[in-house]
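For this depiction, one protein chain was excluded, whereas all remaining protein chains were kept in their positions.
For reference, chains read A, B and C in written order, and residue numbers begin at 1 within each chain.
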C-alpha cells in the first residue's frame, strides 16, 4: 500500500458555507493565551507601550491627512496591529533587513525611521523616506535596513529571499524579516520563495500577519489550510503561531526565530494572529464586516490592553501612561509639521530617478514634447 | 507558548551536499514494495502489458523519427514510465478529462487516441491530434478527453483546476486528472491551484510523476520537501505515494482517488515514483547521470518486469508475450506508415487557426507582405 | 435612453448577460463580499449567489488559469483583474495558454472568456499601480483587446466580448468609472475590430482610446470653438486594429496626433503612428505626433505625477503645434 499524508479535517464543512462568514474558533483560542509580561525590563515594556502608542497616534493622523487631501493614493494603516509591529521590530537588529507589504508605516517607525520622514512620504515631500516618490505603500531606508514596502501582493517575498541569499553568499550575520498578510500565503511567490529559502538554508524569517482578512475576504474563504503556520511543513520549515496582540509574546517568538536564523542560517515562518481595526485602506468603510466581528476587533485593541496590563502590573501608573501619550502626541504633531513644511518635489527632477547608471539616448520627454 | 508545526528532519544535511547527487533512500524503499497482480482479470493484465509494450515501442520509434528528421522540436518520451501511464489511464473513464505536461505521447495513446494520429502529430501532419500545429508537446483530442499536453511547466495545473470548476458548476460527474512532473511542484501555479481546488472542493486528481529528475535537477536539489505527496497537507488535501513501476498499484490508487473525487468532489494528490530511462528529451545524452543511477533506471524497466511477472504468474506464456509484442510492433509500423503518408499542412491555412470567431481587420500578412 | 455612469453600464450589462446565459459567471478577487474594488459587481453576489459570483484567493495565475480551463469546457467566465498591473502575474496563463488554445491544438477548443481590468494612472497610486500595459495583450495573436471610452461603448463592447469565442481583454480605466453618458438599451453589440469616428472634422485627426479618447474629444471641442475642425477617432479595439479608419481619416485631414496614456517608446501609439505614416504616406503634411506618458516609473508625489501624465493641456499643445507645422490658419 501507498504511504498516505495526514489529512486534517477542515474546520467547516464545505467551501460554500465558508463564504462571507468567518469561523471564529481559532481566533478565540488565540485570545485566551495568558499574556505575561515576560522577562523584559520595565523600561523595555514602557518603551513598547510608547512605540505602540506612537504608531496608533501616527496612523490616526495619517487617516486625517488623507481626509484633508494631504495624503493621496492608497493608504493602509496598522491600527490594531501595533503589538505585532513593535514585537517584531524589537526582535531585529538595526543591521537586519526588513521587507514588508504596503501596510508598513508602523514598521518604518519601529525599525527606526523618524516619524517626520514617514509622514513626509505620505505627504509626498522630498524629505520623505522615498523622497516622495513612493508614497504610503513604498517606504524605504537603507540606513535602518527597511528594504521596502511593496504594493504588489507577495512581491516582497522573492526579494527578501534574495537578500537572505546575499547575506549567505557573503557569510554575513544579518537576518532578513519578510512581512506579509494572511491573504498573501495563497500566491505563487509565497510557495516558490518558501521552497527556495528552505532548500538553500537562507536566513530569513517569514512573518504572516493573520488579521483574518485580505480586503474583504476571510482566511477561510481564501486558504484551504487556514492555520497558516502549518503551510511551512510543505517545505520542511519550522512554522509557529503567536498571539499578535501580545507584544511580549511576539517579541519572544520572533526573537527566537531570528536568532536561530542568525546562528544556523535556517529560515522559519511565524504567524502572528492579529486584528485589523478599520477598513482595508483609509477609504474602505468595511460594510462587509459583521457587527460582532468589528466589535471584537475594537475590543481586542492591543494598545489599550497593554496599557491596562502595564498599569495593573505596576510598570506604569495612569500619569506615566498619560505622559507617554502626551509625548507621542507631540512627536506626531512634530511629524505633521515637518511634513507640512517640507518641499514638494520639483517637476524638473522627474527624470532623475529612472536609471542608476545614465546611458546614451535615454528618453526624457514630457507628454507635450515632440520625439524630434 | 505558540503552537508549533511538525518539522521533519531533511534526509540530507544541507543544501550544498544535495547538489549533483541523489539521495537514494526513498527510491529503494519504493522498489521493495510487493508487486501483487491484484484482483484484475487476466485479460485486463494482458491488456496492460499490451498497452505498456505499445507505448514502449511507440516511443522508440518516435526517437528514431527524430533521428530521421521526421520529427522536430522538442521530443520527450515516456520510456520507463509505461506502468504509470497505463495505470493512470486505466483509472479514467473516456468522459473524464486529462491535462498533461509535454511528456504525453503515452497518455494520448492510453487515453484512446489512435497511435497513427499521435505519430502524425509528431510528423507535423494534418491527420495529427492537433492537425500538426502542436507537435510532440501539444497533443489534444476532445473525443477522448485529452485536453492538452502543455509545454510551459505547470501551465496545465490552473487549466485542469478550471475544468474541474466547470464540472462542479454544471453538476457533472466527470473527473479531471492533472499530470505533472516532480520538478513542477516547485512552481507557483502548483500552489495556487492546489489551494483553489481544495478550497472549492473540485473534482481533480493531481498526479505527480516523480522520476527524480527535472531535466538534470534532482528532487533533492529542487524540493525542500522531497516526499512530494506530503505537500498536499498544506491544502488539507489528501496525498499519497505509489510505486509508479507497478501498473496494478497505480491503477488501484488512481482509481480510488478518481472515484472518490467523482463521488465527493474532493481533490487529491497522487505521487507516482517512477524512472526516466533516457535523457530529458531525445537530444539529451544525460551525461549528468551517474552510472549507478542510469543502471538503476534500466534495471527497473517496468515493461520487462511486468512481462516476467505475468509469465511467472501464468497469465502469459513466452509465445503469448511475443505475440503481443509482434502485434504492437505492427501497430507502430502502421502508425509510422499512416504518419508518413499523411499530408503536410498547406501554408495557405496558416491564418485559419488564430481565432475561433473571425472579426474585422484581423492581420493575415505573411512576412513579405506590406501593411498597405 | 438612460444617462448612466460607465460603472453602471458595466454593472448592468454584466447582470443582463448573467440573466440571459447561465454559463456566464464572474470570478475574481473581492468581487463578491467586498462588491468589487471599484464596485462594478456590487449586489451581484446577493442576486446570483456564490456559484455565479466567485470570490477568489489572491492567486492571479491560478484563478485566471481556472477561468481558461472552465472556458475550454464551454462556460463563459468574466474575470475581473483588480487592476491591469496585477495581470502580469497571470500573463503566462493569458499569453501562453488562453491565446494559444485555439491555434495550438488545431481549432478543437477555444477559451471564450472576458478579462475585465482597469488601467490608468493619476490617482497617486505610484509606480506599480498606475501602469498602462494593454500593449502586452494587444501584441498577442489569439487575443482580442477592446477599450471602451464611454458608457455606451462599455455596454456594446462587453456584449460583443461575451458573444465572442476567443479570449478578450476588456480594458477599463480608473478615471472613467464615474463618467456619464447616454446608453441606448436596445443597441446591438459593437463590432470588435472597428474603430469609431466620434467627431467628424477636416483639419486634423486626433486618435485615442480609453481615457485618452475622451480627452481627445474634449480637446476637439475646445479647438472647435476656435474654428479648428478636428476629427476624433476612438480606436475601441486595439487588436484587431482598424487601420483603414485611421488612414482614411488622415488621408482627408493630412495630419494626426495620437493621445495615449501609456509610455511613448514602443507604446500603442507607435503602431498607430507607423501605420498612418505608411498608409497615408502621400497625404501627410507633417509627422504624426504622439502625446504619451513620460517614460519613468510613475512617482507618487502629485506635482511629479501631474507632469508625467498626458492631459488635455499637453494634447492641446501638440495639436496646435501640428496645425502650425502644416500651416493651418485659424
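FYI, a residue touches a chain if its C-beta (ideal position, glycine included) is under 8 Å from a C-beta of that chain, and two chains touch if they have at least 3 such contacts.
This is a predicted model, so every value here is computed, not measured.
Colleague: Looking at the full complex, which residue from B:132, B:145 or B:158 touches the chain that isn't shown here?
Modeller: B:132
Colleague: Thinking of the whole complex, not just what is shown, which of C:26, C:154, C:204 or C:296 touches the missing chain?
Modeller: C:296
Colleague: Please identify which residue in A:87, A:155, A:214 or A:367 touches the non-displayed chain.
Modeller: A:155
Colleague: Residues of chain A in contact with the chain that isn't shown?
Modeller: Interface residues of chain A facing the absent chain: 97, 99, 128-134, 138, 140-142, 147-148, 150, 152, 155, 157-167, 169, 188-189, 191-193, 195-196, 199-200, 352-357, 359-363, 370-372.
Colleague: If the hidden chain were put back, which residues of chain C would touch it?
Modeller: 61, 85, 88-89, 91-92, 95-96, 99-100, 102-104, 126-128, 133, 135-136, 138-142, 239, 241, 263, 265-271, 273-274, 277-279, 281, 284, 286-290, 295-297, 299
Colleague: Using the touch rule from the top, list residues of chain B that touch the missing partner.
Modeller: 16, 19-20, 72-74, 124-125, 130, 132-135, 137-138, 150-155, 183-184, 186-188, 214-217, 221-223, 288, 344-347, 349-351, 353-354, 363-368, 370-372
Keep this in mind: only the chains that are shown with their structure count from here on.
Colleague: Please indicate which chain is farthest from chain C, where distance is taken between mean Cα coordinates of the chains.
Modeller: With centres defined by C-alpha atoms, farthest from chain C sits B.
Colleague: Taking each chain's centre as the mean of its CA atoms, how far is chain B from chain C in angstrom?
Modeller: Inter-chain centre distance comes to 40 Å.
Colleague: With centres defined as the mean C-alpha position, give me the chain A-chain C separation in Å.
Modeller: 35
Colleague: How many angstrom between the C-alpha centroids of chain B and chain A?
Modeller: Comparing mean C-alpha positions, chain B is 42 Å from chain A.
Colleague: Can you list the chain A residues in contact with two or more other chains?
Modeller: 186-188, 221-223, in rising order.
Colleague: Residues of chain C that touch two or more other chains: which are they?
Modeller: Residues 56-57, 59, 61-62 of chain C touch two or more partner chains.
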